[in-house]
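Only a single protein chain was left out; the remaining protein chains are all shown in position.
Just so it is clear, A, B and C label the chains in written order, and each chain counts residues from 1 on its own.
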């Protein structure tokens, strides 16, 4: 949206040229630019991750830190370039990709003042969403839209479901706090609620687990409940996705209509009307 | 039900006026009353939770206790007010919301005699169900009804499923008690059954886990069984929800109504009314 | 099957009378007999479970043992009675319920020689299947048949799925044994395969977990794989159940056929043919 509007109003030739390279992926140069950028993002993600590994030897660590500063420099220049090229820099800066581009460089600069902020650089992973533009993955985007539509269509059912889960978590959390008590690891109601979430979602770390007979009995009931509850969101999303698939299918079939008798609902490879026998176009 | 009947028979003007404020959410005053009430309920829930956190400093704790008493006072007054306003107090007191309103204040008073009962105040979360009335979330309620209908329609299948799971839990529990024995944490058949539930539901705390080779082999079989079992309730609920969606869809398509006898709910490819035989358009 | 055949050939009146009481649940006496039996089975199950609890005080334990012997005596008499009443005792003794009835009393007698065999009494839970006959839960049985049919219809898909899972378990188990080794708990390939099952089914006890970086990376891939794999049996059973539901629905619709034009597929409440307008019966 922002891109195309900015593109149309780009007035000087060099700005227009740079714009097609930096913001688009339709020309060879633009595709190269984005491919190199994606590679650099992946490299920078790996660098950020490796930097936190404690067993890393000191010389390697120094090299990683240098690489991080170099990459942050490149990304900062790229961000400034984008601001210069675009005609309405504020619109770009406020857009989703603009904010992500800024958040991808900010933590390194912030770490000059507050050490340790580098871990926030993991937000760079969001920059990888550009991948969809580079490989022209329009089909993948349409798939994402089908999933997104299914989730949106069932958002109210999911809200009811989340409300139910929250209620169960609060009540079960309080109950187990009373039954097990601080001696068995249920040190407070919030901790007890954390245990309830861990149990209901069948994650089951085991850092907190019931030790009394009554507590184990209640926990068993909660688990079987959680077992049933997991069926609900799965059912909702599945029904919605199956529905979307059926609609798509129906649309493929329902386009022909007999000119003679008006019957529709023909198969897409039918040549004659299945009601009056007249030829279909 | 109780509310509307009580409303109709409310005879004095001040009682009628208070009734619309306290029991309904259709007037601005009534909506304000319920919004404030919901906020107080959420605050009181947070207060109850924080009070149990052991690392809470003493001055804060004293403040929280004061807040709890204040909120309990407000809720007690509200409960009495509801009893006074409603013409048939016993019908209200025996209704679902009446009982929840009482249970939401009782634990604090009980804690004067038995300390520690405050944790039961978490039952206040049920009062949040009023949220559906305040925001007129009729649509959300209809979504909840769809889920509820799907669960009810498959209740017999779920009963068969629960019976099967119970049988497996008892048999596997006894078997593992024999194989592993008290030395490996399977101290009794009930504890062994608790382990079976933890395993079948894929929660897997790890507080009890098989240590012998035979026990691990049986446990592996139980897990793969549980893997298959989880498919059954999901399948039941999904099929039911998909069914509900299809029925809804079918109803939307069948908008034809016979001009002669007024019958509707025809198949979309019907040519004649299925009740009186008149031609459909 | 066995019961009804035996019933027809029961020749003496007292045998016929006892047969209707002991084997059937259609007369008040028969229903009483089965209800008392079910209650005794539940009591005996609870007794067997409680007997294994180590914290049980000695006097209670002695009472439980007495109760177990009393109940075993009752069940033994009942088993002998069934053998006497039925005309073909061997057919009954070889039937499913006959074997269950025998297995329900055998462990107690065996425990005279081999102590500890009592835990096997949990097999008594299978006797509870009689519950379906007592409450005439024919409808529940038909629900169980729907689930059973769905599982049987997808048995080949499930076999393919289990074969795939087994292959993954063996390969992943051997791989993790090589990567992690005995030092990190993967003491042998069978133990490693047990870990693979625990992980793939998302149970995740945590009694064995990867400690090396490479092991954690491989484990992460296995988990995401397991995540995808869990979708397959759920999808299979759901599709089958949805199918069964659709067929059932279709059968309710498809019974009428127009005597005039032969059109079928009418709604069950249609009175006139939707193709030619002739009256339906």
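By definition in this document, contacts are C-beta pairs under 8 Å (C-beta built on N, C-alpha and C of every residue); 3 or more make two chains touch, one makes a residue touch a chain.
Just so it is clear, the structure is predicted and the values come from calculations on it, not from any experiment.
The undisplayed chain touches these shown chains across the complete complex, A, B, C.
One of A:64, A:219 or A:236 touches the chain omitted from the figure, and that residue is A:236.
Across the entire complex, the residue among B:44, B:202 or B:216 in touch with the chain not shown is B:202.
Considering the whole complex, the residue from A:21, A:48 or A:223 that touches the absent chain is A:48. Residues of subunit B in contact with the chain left out of this view: 202-206, 234, 238, 242, 269. Take subunit A: the residues that touch the chain left off the picture are 45, 48-50, 52-54, 116, 119-123, 125-126, 128, 139-140, 143-144, 146-147, 150-151, 158, 162, 165, 190-191, 193-194, 197-198, 201-207, 230, 233-234, 236-238, 240-242, 244-245, 249, 266-267, 269-279.
Contact residues of subunit C toward the unshown chain are 156-157, 159-161, 166-167, 170-171, 173-175, 177-178, 182, 187-190, 193, 199, 202-206, 209, 213, 216-217, 219-220, 223-224, 226-228, 230-232, 234-236, 238-240, 242-243, 265.
The working rule: only the chains that are shown with their structure count from here on.
Taking the mean of all protein Cα atoms as the centre, the chain whose own Cα mean lies nearest is B. Centre-to-centre, using mean CA coordinates, subunit A is 41 Å away from subunit C.
The geometric centre of subunit B is 29 Å away from that of subunit C, both derived from CA atoms. The multi-chain contact residues of subunit B, meaning those touching 2 or more other chains, are 190, 193, 202-206, 230, 234, 236, 238, 240, 242, 269.
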